[in-house]
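Contents: one structure, followed by commentary.
A single protein chain has been removed from this complex, and every other one stays in its place.
Labels run A and B following the written order; every chain starts at residue 1.
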Amino acid sequence: MSSSAAVGIGYEGQEQKDGASRETQLPLWEVFTQKDGGAPHEHAGSVHAADAEMALQNARDVYGRRGNVVSMWVVPSALITASPSDEAGPFFDPGAEKIYRHPQFYKIPRGLKGF
Amino acid sequence: MNPVRRKDVSSTSQASPASSIAFEYLLRLGDDRLVLGHRLSEWCGHGPILEEDIALANIALDLIGQASLYLKLAGETEGKGRSEDALAYFREATDFRNVQMVELPKGDYGFTIVRQFFFDVFSYHLLEQLQKSSNSELAGIAAKGFKEVRYHVRHSSEWVVRLGDGTEESHARAQKAVNELWRFTGEMFAADDVDREMATAGIGTDPSALKSRWEAVVKDVLSRATLTIPDEPYAMTGGRMGRHTEYLGHMLSDMQIVARSHPGAEW
Partner (left out) sequence: MDQQARNTTDEALNAAFEARIAAGETIEPKDWMPERYRTQLIRMMSQHAHSEIVGMLPEGNWITRAPSLKRKMVLLSKVQDEAGHGLYIYCGTETLGVDRAELVDQLLTGKAKYSSIFNYPTLSWADMGVIGWFVDGAAIVNQTVLAKASYGPYARAMIRICKEENFHKKQGYEIIATLAKGTPAQKAMAQDAVNRWWWPSLMMLGPSDTNSPNTAELMRWRVKRKTNDELRQRFIDLTVPQADAVGLTLPDPHLKFNPETEHYDFGEIDWDEFWQVVKGNGPCNRERLQARRDAHENGRWVREAAEAYAAKHAPSAQSSAA
């Protein structure tokens, strides 16, 4: 069903480049949309963008294209604080958490492999 | 479009333009958007980031949709039974009436964005006027386009600023695009008898009247983008008369090949 390309030859992925700046697909933003009729804003999904203006435009293109959206909020994913998971047992930090298991949220020193 | 059909029936002092004039005018509106939409669609699957693939496809769809409406109206006005598809797929390059700027190859992303920006600001001001056309069909098509162009100009202008005021490389590429495109922008505002007759009849709008507003917006955005305007007073023209660059012929070869290979077929 799936192809892995044996044509990886000759293409330098991120790891092979010398420690220079890591590639990004731009930061992640969460999108909330409001349908008409006084409904609350609901989480619609995420987009990548470098800043708020572009995040809003991208969110409209991706989540507002089919109409029925009268208002949109975008928030950098990193700025959202989530309640701790219910399952958090004694071995987990009971404090506030990030919404995803997201690598962006954790500062990993550059050049460290295996992350 | 029946050139005589107007909202304001009390006015008798304005002569209604011949349908051949109206036909020319509508082709210009349609061809600008068809050719530009087609160029934008070439990016699909090849954009710099997924979100831009989606954004450009949106704009391309809006433009081709608008083009379809203008060309349909054009065919009806001409009165020879040509549909929007007949006009799009079975005219020669010398019969197209778009400005040369929109037929230029897409270039790099900077070229595409700057070209889009120059057109969007023009289209914004044009449609703002055209939606008041005394011809209700044309007014309707323009009103729909005006809603859409507001998003287009927001997208292209914000990207012009980001590319101009981004990295050294993006600045250089954006400036190169401005330098190459500037001499093509004049054609958008060059008015001729077709424009004047349509404007006099209250149906169309005189593009030369839009130039100062266009320049004000463009100068403001380019300045925010730290880009300069080249000292280039010469304006390339000819597209409105069917005198195009060599690029259009190749573009149409691609666009029209399947339709022309099966004349009369339905799709």
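One rule holds in what follows: contacts are C-beta pairs under 8 Å (C-beta built on N, C-alpha and C of every residue); 3 or more make two chains touch, one makes a residue touch a chain.
Owing to the predicted nature of the structure, the values given are computational and were not obtained by experimental measurement.
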item: Missing-partner contacts on chain A, residue numbers; value: 1-8, 11, 13-15, 22-26, 28, 45-51, 54, 62, 65-66, 76, 78-79, 82, 84-85, 87, 91, 97, 99-104
item: Hidden partner interface residues of chain B, rising order; value: 34, 38, 41-42, 44-54, 57-58, 60-61, 64-65, 67-68, 71, 84-85, 88-89, 108-109, 161-163, 165-167, 169-170, 173, 254-255, 257-259, 262, 264-267
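Here is the rule we use: only the chains that are shown with their structure count from here on.
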item: In the complex with chain A, residue positions of chain B that touch it; value: 49-51, 54-55, 58, 151, 154-155, 158, 162
item: Sites on chain A touched by chain B in the complex; value: 25-26, 47-50, 53-54, 57-58, 60-62, 65
